[in-house]
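The other protein chains are all here in position, but one chain of the complex has been omitted.
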Amino acid sequence: MAQKPRPAAASAAGNDDIGTENRLELYRLQVEIRDTEKRAYDLFLQNLIKGTSHLSLGQEAIAAGFGVAMEKGDKSFCTYRGHAHTLARGASMEGMLGELMLRDIGLMRGKGGSMHLTSVEHGVMGSYAIIGAHLPIACGSAWRAQYLGEKDVTVCFFGDGTTNIGAFHEALNFAVIWKLPVVFVCENNLYMEYTPIGEVTAVHNPAGDRASAYGLDKIVVDGNDADVVFRTARAALDKARRGEGPSLIECLTYRHSGHSRADPAKYRPPGELEEWLKRDPILIYKQRLREFGIGEDQIAAIDAESRRKVEAATEACKASPSAPVELLTQDVYADGGWAWRN
Amino acid sequence: MAQKPRPAAASAAGNDDIGTENRLELYRLQVEIRDTEKRAYDLFLQNLIKGTSHLSLGQEAIAAGFGVAMEKGDKSFCTYRGHAHTLARGASMEGMLGELMLRDIGLMRGKGGSMHLTSVEHGVMGSYAIIGAHLPIACGSAWRAQYLGEKDVTVCFFGDGTTNIGAFHEALNFAVIWKLPVVFVCENNLYMEYTPIGEVTAVHNPAGDRASAYGLDKIVVDGNDADVVFRTARAALDKARRGEGPSLIECLTYRHSGHSRADPAKYRPPGELEEWLKRDPILIYKQRLREFGIGEDQIAAIDAESRRKVEAATEACKASPSAPVELLTQDVYADGGWAWRN
Amino acid sequence: MAELTYREAVARGIAQEMQRDNRVVLLGEDIAKAGGVFKATVGLYEQFGPLRVRDTPISEQAILGAAMGAAMTGLRPIAEIMFSDFLAVCFDYVANEMPKLRYMTNGQLSCPLVIRTGNGAGVRFGAQHSQSIENWTMMIPGLKVVAPSSPADVIGLMAAAVRDDNPVIFHEHKALYAMKGEVPDGEIVDTLGTAKILRPGKDCTILALALMVPRALEAAETLAREHGIDAEVIDVRSLVPLDTQTMLGSVAKTGRLFTVEENPRLLGWGAEIASIVADEAFWDLDGPIVRITTPHIPLPAADHLEDLALPNAPRIAEKIMRVMNG
Partner (left out) sequence: MAELTYREAVARGIAQEMQRDNRVVLLGEDIAKAGGVFKATVGLYEQFGPLRVRDTPISEQAILGAAMGAAMTGLRPIAEIMFSDFLAVCFDYVANEMPKLRYMTNGQLSCPLVIRTGNGAGVRFGAQHSQSIENWTMMIPGLKVVAPSSPADVIGLMAAAVRDDNPVIFHEHKALYAMKGEVPDGEIVDTLGTAKILRPGKDCTILALALMVPRALEAAETLAREHGIDAEVIDVRSLVPLDTQTMLGSVAKTGRLFTVEENPRLLGWGAEIASIVADEAFWDLDGPIVRITTPHIPLPAADHLEDLALPNAPRIAEKIMRVMNG
């Protein structure tokens, strides 16, 4: 059942619909996401990240592709594996890392934790940790846009395993019958936590093979190629913005690390990771830049700047205190407090 | 969107794969179900049925087709609209009517009510009133058969509207990946309670067009023709019994009455009911019997016997007292009582 | 002044708020063209049109999820969950998503919406369509929870719920839909978190909610008439916020507390109040706190059994009389 990494798409250097600016941005985002998440892993080993955390090493092309294609004002709904998507919309590294470290500098000052990264100012309308819950919520955001005549599109990211829960089904049907401006993005990384998706799913492509059940087109793309993701994202966003309703996109990818910090990923067949490492999205994209004539110095500058930013963010986070204890009982209710009685 | 009643299937008189015995049984069941439900309606008008009740007048061919095709030991899981399926497995009229009247003679002595008809001795493993809940439960029954090597098949009935709830999706995927001996039967009667199914469903055939999302064949049949249903049921039951896994069958039909006793069904477009009344399953089947050379006297005898049984059942129910009040606190826990403390 | 049924009051309360605020939208199963299975939304589709009053598929998770997503991005949805028992099929939104959104995001996001739901027994619908599940919602931090007992309260509390910036669960009692009551003309806006003393009294305090309110009042009349016991009857109305001041004040006066709860015994709303009183008003108490509830059982469908299960005026009066005299 398991998909194999796809061969790299043929070079399209002669016919560039993406452009240098977007390309550099796609690369920059992938590198920064990679570096930040690798730093998160180091911080975990140093016991500076205390809760759980779910890296998406190897899946960066999806976050980058959508991040670049989306417009300011568009809304992202992510999962616990949402570091990448949060950064891709412009949230700061220290906000993200700080939240993983549960410090005051974190996006939610440590109250939410790594599974609930939220940055409303960047359109990141939350990260959701109960599988499937955010698909209907994303419908609601899109409904609001439709009702108020606002032009933003809502994008909802989730994993392959999520396609087997009821909320997935309800949301897809709902989005289609109300013709909502929402794009559902399934990141098929082959596994739920530790169980291969093929063992628990009735069809080969968990999202793609279900699109027709909602009258949608089957869209399954190489999720390790940021150009492919970017093009697919742009088309779906445009469609939604034109008022032509939702899309369901399955991006084929692989996570290089375990499910969460607790997971050594021993359940993988030998050689699988190695195959996918050859198709590392950053490797692919560095090559792509070269094909499009971007100089090594420009690439190196992006790499260096990313490392510099990660260092600075790390220092800022380490320097940040824990949030004041008053926060414990703040913001339970809209009056800012927690009073349930008079 | 709305389906039209289908033209009657071509007569197959010359090539009878069903046989006279089954045919008479198919007719008898349809007539008895019809007569019992019409009686339920009368009793409601006489204020002798107090709770709610959901008739399936016009949908009898489905219950009869499956009832005859199923073997003793096979399990039925029904909905609140389950009178027909309960009778079709051999439960008594007075048990069914008595439960609607909430009398001691009822199948559950009035404790469950019309929405929860259960007759385990006849394989009726309950009627479920929360939409979709019984689809996963039916999977469990089938899993038990598979695990213990028992040869029974589980059949689960539900409506078109039920295909839009999460449990539907989870159950279908689950049944396929575990290759369970279960048959899912969607009775598409065009409406949820008052809302046309086409207005809230992303595909034309709410079950049929979703089969492929679970790797299943699309099976959509005329649910008003008991022969068609019987043949379809037999094939699916055989397949399940051979260990070849589940089926999803959509039966096209129409309910002649409102959703429940409270509903005058004013939401229907004019003429719709009249069209469907021309395709009344009992009308169709009476004609079928004639085509197969069954004499008018035999038909009349079945009709008369049905009326006689309904009268007798009605009398028995009217004569039945309410259940003794001790039942109030019985059977909450397995020790027969309700003690939650010592 | 006009006489309205409780179900008409629901529609009127919603209409009042929809007229005031264009961001108020309605969604649920069969609520639009059909006016709701309990006929509590009749006329709203005609008045406010198909964009603001929307029928949904049978997808309770999508209903509440969509309401939440719309609420956090700018609308003020009112979602119907037809029978309160069905909150179980979408309980993740009620228990985990809506009430925790603001807290988890450190106040970045808000969830101003109302979930209306047909709660309670008395209509012979059996174990899965008759439950009193106020406690399922009261126990969740971040929700507000109301349960009106009269048409006027329905309108005023609906308005307060819609205007509140928190997720509010609005329990409508199915057996009260046909109940009539006087309703003032013009806009009505009540206050969440306020209980109402419906019958002042000095000998004991009776707390009741929704359908139990008229029954408690009737019992109080019996107690006064036949046993010389002068009971103070308080309609709790709002479980969160909870008007503990009114309740503690009453117990300080009467020294005795009874709760009349439709829910099965364990962890009914009265348990919380009993525990508060047993702590904070312990020295005011002249005797045991007694909860009168439905026994801890699923509900039977049969009319005589259902009637037997729920607290009714004679049983309430009898119990209180025996406790007070014993």
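So that you can tell them apart, the chains are marked A, B and C in the order they are listed, and the count of residues begins at 1 in each.
The definition used in the following text is that a contact is a pair of C-beta atoms (placed from the backbone, for glycine too) under 8 Å apart; a residue touches a chain by one contact, two chains touch by 3 or more.
Quick caveat, the model's predicted, so the values are computed rather than measured.
Chemist: Out of B:Leu135, B:Val155, B:Ala240 or B:Ile299, which is the one that touches the chain we can't see?
Modeler: Only one of B:Leu135, B:Val155, B:Ala240 or B:Ile299 touches the chain omitted from view, namely B:Leu135.
Chemist: Among C:Glu17, C:Asp30, C:Asp92 or C:Glu262, which one is in touch with the chain left out?
Modeler: Checking the options C:Glu17, C:Asp30, C:Asp92 or C:Glu262, the one contacting the hidden chain is C:Asp92.
Chemist: Among C:Arg76, C:Lys100, C:Arg116 or C:His173, which residue is in touch with the absent chain?
Modeler: C:Lys100
Chemist: Taking the full complex into account, what residues of chain B touch the chain not shown?
Modeler: For chain B, the residues touching the absent chain are 75, 77, 107-109, 111-113, 116, 118-120, 125-126, 128, 130, 133-145, 147-148, 154, 166-167, 170-171, 173-174, 177-178, 327, 330-334, 336, 338-342.
Chemist: By the contact definition given up top, give the residues of chain C that touch the hidden chain.
Modeler: That gives, for chain C, the contact residues 85-86, 88-89, 91-92, 94-96, 99-100, 103-104, 126-128, 135-136, 138-139, 141-142, 240, 263-272, 274-275, 277-280, 282-283, 285, 287-291, 296-298, 300.
Chemist: In the full complex, which bits of chain A touch the chain not displayed? Write them out.
Modeler: Considering the whole complex, chain A reaches the absent chain at 50-52, 102-103, 109-116, 129-133, 161-162, 164-167, 192-195, 199-201, 262, 267, 322-323, 325, 327-329, 332, 338, 340.
The definition used in the following text is that only the chains that are shown with their structure count from here on.
Chemist: Let me spell it out: compute each chain's centre from its C-alpha atoms, then which one is farthest from chain A's centre?
Modeler: B
Chemist: Return the distance between the CA-based centres of chain A and chain B, expressed in whole Å.
Modeler: Going by mean C-alpha positions, chain A sits 46 Å from chain B.
Chemist: Could you say which residues in chain C touch two or more other chains, in rising order?
Modeler: Chain C, residues with two or more chain partners: 56-57, 59-61.
Chemist: Going by the touch rule set out above, which residues of chain A reach two or more other chains?
Modeler: 166-167, 170, 173, 177
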